[in-house]
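The complex is shown incomplete by one protein chain, all other protein chains being positioned as in the whole.
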Amino acid sequence: MNEQHLFSITALFETPDEIIHAAQETQKAGYTHFDVNTPYPVHGMDRSMGLKPTRLGVFSLVFGIIGAVSAVALMTWVTSSDYPLVIGGKPFWSWPAFVPIAFEVTVLLVAVLSVVTMIVLYFKFPNISHPLHDTPYMKRVSSDRFGISIEADDPAFNEAAVREFLKKIGGKDIAAVHYDLEDLNHGQRMFDPKFIGVLALTALLVSGATYIVFNQLLFMEPFSWMMTQSKLKAQRPSELFKDGIGMRPPVEGTVARGFLPYPFKGKPDEAGKNLVNPLLSTRDVLDRGKSKFLTYCSPCHGNFARGDSRLRGQFPNPPTLHSDKVRNWPDGNIYHVITEGQNVMPSYASQISRDDRWAIVRYIRVLQRAQNAKESDLK
Amino acid sequence: MKKELPGQVARYGWILLIVGVVIAAAGYLIDPRRMAFDNIIGFLFLTSIGIGSIFLVALEYIAGAVWSVPMRRVNEFLGALTLLIPLLAIPIFLNLHDLYHWTHAEAVAADKILQGKSSYLNVNFFVLRFIIIFVLWSLFYFLFTRNSSRQDITKDQSLTTRNIKLSAVFMPVFAITLTLTAVDWAMSLEPHWYSTMYGVYYFSGTILAALAAATYIIVKMYESGYFPQLQRDHFYSLGALLFAFINFWAYIAFSQFLLIWYADLPEETFWFISRWKNGWEYVSILLIIVHFAVPYFALLTQDSKMDTKRLKLMAIWILFAHMLDLYWLVMPTYSKTVPFSWNEFGFPILLVGLIMVVFSFKVKRNNIVPIGDPKLERGLSFRL
Partner (left out) sequence: MDYTRELPVVEGRPHPAELDATIAAPLDQFPTRTWWIVLAVTLSFLSFGAFCVGMTFYKGLGMWGINQPVAWGFDIVNFVFWVGIGNAGTLISAILFLLRQRWRTGIARFAEAMTIFAVICAGMFPILHLGRPWLPVYLMPYPNQNALWVNFTSPLVWDVFAVSTYLTVSFVFWYVGLIPDFATLRDRTSSSIKKTIYSVLSLGWRHSNRHWQHYERAYLILAGFATPLVLSVHTIVSFDFAVSVLPGWHTTIFPPYFVAGAVFSGFAMVQNVLIFVRQAFNLKHIITLDHLEKMNKVMIVTGSMVGYAYAMEFFIAWYSGSQFESFVFLNRALGPYAWAYWTMVSCNVIFPQLFWFKKIRRSIPFMFVIGILVNVGMWFERFVIIVTSLSRDFLPSSWGHYIPTMYDIGILLGSFGLFFTLILIFVRILPVVSISEVKAVVEGGQPSHH
């Protein structure tokens, strides 16, 4: 059984002038817990009811600033720090290009969040079981009448006085509206079990759908066609070749672009006679030669090419490069040895580029001169 | 209804006008080339207010607007400035050679691009265009104001119909003539440069200047008791229009900049680059702040748009911003660095004086409110 607990007394009016007058009178009479219900906003009602201006605009301003700042911040971080790319030859941080997106994000946040604020803060969440719903009063104010509802929890409320007052200001169909106590005992609307249930179900459905789409569906045909292509990729087998290997070595005699084969294979003297060091003994070249020498040559030859490296005993030491033989060798011979190797020394052609080899030769000449310095060198 | 402006308006107006003329004359004697550039700025500013005001009159008729009817005469009076544009054009005509590169015959002979344009960019056609445009503008001014004034006496509604039809003809003519004015006098200062947006850009500044001038005058006159029946609602409409067109100017200015910046074509970017070097970058930044940022926030809220003090301040501010805009458009052709001295004050002072003189003259001879306009009652009782 539902107890009848009074919510308010309501009255209906027929014209906008009447309702404005009624609202003014109600406010003048000292009532504060009352409301006006109209099928559309009536001009001047806010002032007639004595309402304070709405603060919704302040929220919008804040949302707008958040939108603009966060959009610019994200784009700045992405283009300047996380993954800078040179696009169109422009600097990494190109603010003119940020304006369109910053503007759109600002508008999006203002629009959506202002409406959400309106619903959450001002309407105090949708409430479909308010006492005024499903009353004859609501039916009329939804259509063609204007209404006042003076609530029972107003400090000056007295049922008889209110009814008298409403009749005096011209109200028709004065009726009482009661609470349905069953609705009252639901507690906080936000934690209503039905609501939570719907939320949980939605969450489950959305996450399930996301998983199925992105982790299952996208790997099925035809969506997966671009992922599984029959073109030959590195390390794939192939039936086109007898050995079944997809990767093929280059054909015998293939020469890489911009590369001439070494013409003096096995001919050190020819190399010595015909090759000329193309690099000059500049600081850069010598620095390069030194660095390469220390990297590649010094493990065996020692830091000063004396053949006294730290390999002592573990590997046969090479002869010193300061011998007369080597000192009298043309540059081409030294180059040849680096390229082809000699005796125990392997070929370094694949590890040291041709120019670097010439730089090493220059450096070796420096070492040779340093290790055999004459009085005149000091001048 | 009061009949005349206080005598000091005309008096101060004449003083400013004479001071301005003296400075301009001195400038022409001492540094004619520089003064000629300042003259162009003054010419474009006067044109903005003059023909811009006539545009606002036409706009009211063709849009069927009601709220602006009580104040329309302010725009009509400002429109009279259009008739005085030749006064500022003549000194420019005498200095074309100093101003426009395409008037240099030897330069054109050596430059294929300039030769291609020479059928348009030559002195005779340039002057002829101005004459035709001036005649057209004057014609529209006289027709609009004559119908409007006659209506004060006859109260004939068909005059409103006639002005509406006139507005319909005016609009396309205005679009073309204003564009040509901007192209001829400002864009051709850099004859190798071009932008299809240029006419729209000048238009956005023009309408702001006309609105701002009218707003200031309307508010000032209201405060002195000339328009007693105006309400917050009328001022809100003025403020809202100012706000809207501030945004419009910023939109046009930014679009023009963004597209040229993005494509990065040297034949287009040099125009902006010269406005980002040797001190001009500070003027550019100042322009953004003065012409957009400050007025935007100053007129953002509903209350600020209705506040007469705020409107007066922002109206003057926007007029100054428009002057700065024209300075930024024109002056970099004169000098790679930013020239700012007593010379630049000549024409602004002259123009303020001119506006005051012309306005008081018109007020003396005409009704301040269009008493015969059929929409006047609706305009006065206009509420948002």
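The chains carry the letters A and B, assigned in the order they are written, with residues numbered from 1 in each.
Rule of thumb we're sticking to: contacts are C-beta pairs under 8 Å (C-beta built on N, C-alpha and C of every residue); 3 or more make two chains touch, one makes a residue touch a chain.
Keep in mind that what you see is a predicted model, and the values were worked out from it rather than measured.
S.K.: Return the single residue from A:Met75, A:Val162 or A:Leu279 that touches the missing chain.
M.R.: Result: among the candidates, A:Met75 touches the missing chain.
S.K.: Kindly state which of the options B:Ile15, B:Val127 or B:Ala175 is in contact with the chain not pictured.
M.R.: B:Ala175
S.K.: In the whole complex, not just what's shown, which of A:Pro126, A:Pro193, A:Gly266 or A:Gly313 touches the removed chain?
M.R.: A:Pro126
S.K.: Provide the residue numbers of subunit A that touch the chain removed from this figure.
M.R.: Listed in rising order, the touching residues are 15-17, 20, 23, 35-46, 49, 51, 54, 56-57, 60, 74-75, 78-79, 82-83, 85, 87-88, 90, 94, 97-98, 100-101, 103-105, 107-108, 110-112, 114-115, 118-119, 122-123, 126-130, 132-133, 138-139, 141-144, 218, 222-223, 226.
S.K.: Can you list where subunit B touches the absent chain?
M.R.: 66, 112-113, 116-117, 120, 157, 160-161, 168, 171-172, 175-176, 179, 183, 194-200, 240, 247, 251-252, 255-256, 258-260, 262-263, 265, 373-375, 377-378, 383-384
One rule holds for everything that comes next: only the chains that are shown with their structure count from here on.
S.K.: Provide the C-alpha centroid distance between subunit A and subunit B, rounded to the nearest whole angstrom.
M.R.: Here the centre of subunit B sits 46 Å away from the centre of subunit A.
S.K.: Can you name the residues of subunit B that touch subunit A in the complex?
M.R.: 254, 257-258, 261-262, 264, 301-302, 383
S.K.: In the complex formed with subunit B, which residues of subunit A make contact?
M.R.: 43, 57, 88-90, 96-97, 99
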